[in-house]
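Quick one: the structure is below, questions incoming.
Left out: one protein chain. Kept in place: all the others.
Here is chain A:
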Amino acid sequence: MGVPAFFRWLSRKYSSIIVHCVEERSKECNGVRIPVDTSKPNPNEVEFDNLYLDMNGIIHPCTHPEDKPAPKNEDEMMVAIFEYIDRLFNIVRPRRVLYMAIDGVAPRAKMNQQRSRRFRASKEGAELTEEKQRMREEIIQRGGYLPPEEIKERFDSNCITPGTEFMDNLAHCLRYYVADRLSNDPGWRNITVFLSDASVPGEGEHKIMDFIRRQRAQPNHDPNTHHCLCGADADLIMLGLATHEPNFTIIREEFKPNKPRPCALCGQMGHEIKDCQGTAREKQGEHDQFADTMPVAEQEFIFIRLCVLREYLERELTMASLPFPFDFERSVDDWVFMCFFVGNDFLPHLPSLEIREGAIDRLVGIYKDVVHKTGGYLTQNGFVNLERVEMIMHAVGVAEDNIFKKRKEDDENFKRRMKEKKKRMKAEHQAPAYLTTGQFAPQALGGRDRPQPVHNARHQAFDMRMQSRDHNNRVSLDSCGRNWKSRSSAGPSDSSDSRGVKRKAEDSDSEPEPEDNVRLWEEGWKQRYYKTKFDVDVTDEDFKRKVVKSYVEGLCWVLRYYYQGCASWKWYFPFHYAPFASDFKDIVGMFSEFEKGTKPFKPLEQLMGVFPAASGNFLPTTWRNLMTSPDSSIIDFYPDDFAIDLNGKKYAWQGVALLPFVDERRLRAALDDVYPDLTSEEVKRNSLGSDVLFVARSHPLCDFIQELYRAQSNEGTEFPAELCHGIQGTLNLDDDPILPDKTVPSPVPMLRDISQNSAVGVKFKDPQYTDGYVFKAVILPGAKIPSKVLKPSDWERSGQGPWRPQLGFNPNRQQAHLNQSAFRALGFTYFSGEPVSVITTGGYLQCEHATSLIFVSPESDKLLENKLLAVFQRMQRSSDNSHPV
């Protein structure tokens, strides 16, 4: 959902929701790494109960990282994933539950996006390989140096899709990992681990939501569980709000735009592949001892506190003098719903609503205006009141025309400003065009033997003239040469045209602007939009209503998905573009109910639905043939190349990929013929799996599970909730279980088998509810709302002295204490506004305004370092604080 844009907007507007993580690093002693004891209190001064990992957010950066060299093989990838989880576990230190969810087969509604991502990824990968090859040859021909090409297959990130062998291996490796940590890590001793691998249908984050929803709807649930969800997707924030759990925190990598990336060819930093010169690698450190250290700072993590976001929203959404009682929880649900208009994974966003243009603020404004007329909330428990939505849409529709005009205006202004800026920058960097030389050269004042009388001025002037002429000639020769070379094969007729410098100026004049045929800012925009985007006349009311109807269904589907789970595995939005807000007329009757009893695709079926033919190697041969053979009855799903509508954007990856949609009936019919070709291993990969629960021997649940295995009871057994912090569910025996004292073989050659295993694993099923059960979107009775963090608006009047902003989780956090000289130093630099660098014992910390050095006594510890850090964070965010250091 416009991921960076939404998150950026949110973190700017509601800055106090973000808390930087404190991470305890493992220490090294005599060359031995001492692992961190995670059973110790959390250094973030908060204790979390449950940690949920949306694993796809971990798998992707670990298998094909953007800021460091890629792992050499699958084993290294697995180890990287293990280390990443360890790191998160160390920061969060959950005390009850660790839930790991890998994306399984997704609902059909998501398939369009998956298809478009995979078709693009496949082409991008091939292009990169090709460019690498080309550059490599060129550099080697020039005599440059490149590290020898490793013999490895290009890692096709498309294999991170349920049903592939890679995902199957990953599931095995994670089982091993869990068994190992449960057996050996004291921090894991008492936690319950859930692993929902790719064989369980559903997107990772939604499987997590399902778990939370189903637990909190049963009576034993602890309403004060503190949840921590890991993942970078902005919709996790929506999902977290939708749970109505009061203690919900999200952890993610800090978003840093424009991070330097190593060159894909030689692995060095500082240039891109197209500028690679193939120069020898610079030594890192005197003896190259830092060769393997990261050149950039390791990615830091941040917490996003949803309880603080709720405080902000409460301030923003609370309305006085309503015709009905105000219910904050309901208004949060409406806010979540309105955010869907701006972007989500399942629907294209409305053309008039852009996050960057303050679309959400606009919607909130409209919402507060309209709510008096609507007489109630837009949504309840994930069900939409279309009559009221239509009123909101109407209000947006009225403004649409002006929004488009304003957008164009802003755009033009921006362009003009950039152009002026560029011009200024250029002017600043320009050296004088001509400098006198020789005895006329500019001289510093006060030198010895100066000034001297001028000799032979005429000759000197001649020299200077010749010199500048030679120089000019050289410049134009250069450019001619370049021009000539670039077009040497472009035919003789062009050669007369190489007018070097001048031509270049003209080229830059006609900088290719993506052409925009729709011109939303001009009269007749709606007509042009429908014509260019949908290829229909604006008068084709039937078609327009079809689009609107699908969109309305989509809004209902998405909201239901967030609040109740997947309502239909089949439904999807069958167009590439959204209608206008002003087209939402008479929408009340447009949606009644979704088809009941729909089933998700099987993993291999979904692979056929989302892969391009180029990724066919992940499929059995006869299945693959269906993607390429001219006689295939589904060949239309697999174009080689497809149109991209830049839609006003600049780069191909931002545009809309015009891919055809998959016809489910024809797909299934075609696969019926090739199903018999599956090997037994493939049949297994294609089947739907189950969540697995793991505990260590020290956990109270362990005996219960071992008893089940001993009794070989083949029916599902519910376990007593008191054994596991009020968590409920049904257990089923695993076919190939992990059992205490049974050696767990290592799937990764560089790791050892677990000979002294003390973990036990069993299949787990969430509590089940009757069809048509509605999960209530309310705060549970007994839940304690966390204390407020934001400065009360009437603080000044209360006369309680200056406001102390809260920085971490703990309101009574000990403040950092510096001695007087340190204060002087800080005060001096802070007000002088120069860059400051602070050297701490542990490392090197830089602030943006950063310049004095603070020396911390060598015996000072990690704690002081953290406190200093906090001071600097506070300085950076001083806009939010009325009381600086």
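Criterion: a residue touches a chain if its C-beta (ideal position, glycine included) is under 8 Å from a C-beta of that chain, and two chains touch if they have at least 3 such contacts; residues count from 1.
Rule of thumb we're sticking to: contacts and distances are computed from a predicted model.
Which choice in "DNA sliding clamp PCNA", "Ras-related protein Rab-14", "CDKN2A interacting protein" or "ER membrane protein complex subunit 2" gives the name that UniProt lists for the one chain left out?
The record names the chain that does not appear here as "CDKN2A interacting protein".
Which one, A:Asp535, A:Glu593 or A:Asp794, makes contact with the chain that was left out?
Going through A:Asp535, A:Glu593 or A:Asp794 one by one, A:Asp535 is the residue touching the chain not shown.
Looking at A:Val398, A:Ala643 or A:Val683, which residue reaches the missing chain?
A:Ala643
Return the single residue from A:Arg25, A:Arg134, A:Arg315 or A:Arg824 that touches the missing chain.
Considering all chains, including the one not shown, the answer is A:Arg134.
Check each of A:Lys40, A:Arg315 or A:Arg666 against the chain that is not shown and name the one that touches it.
Final answer for the missing-chain contact: A:Arg666.
Using the touch rule from the top, list residues of chain A that touch the missing partner.
120, 123, 127, 134, 138, 274, 482-483, 485-494, 496-497, 503, 506-507, 509-510, 512, 532, 534-536, 540, 543, 546, 550, 574-575, 628, 630-636, 638-646, 652, 655, 657-661, 663, 666, 669-670, 673
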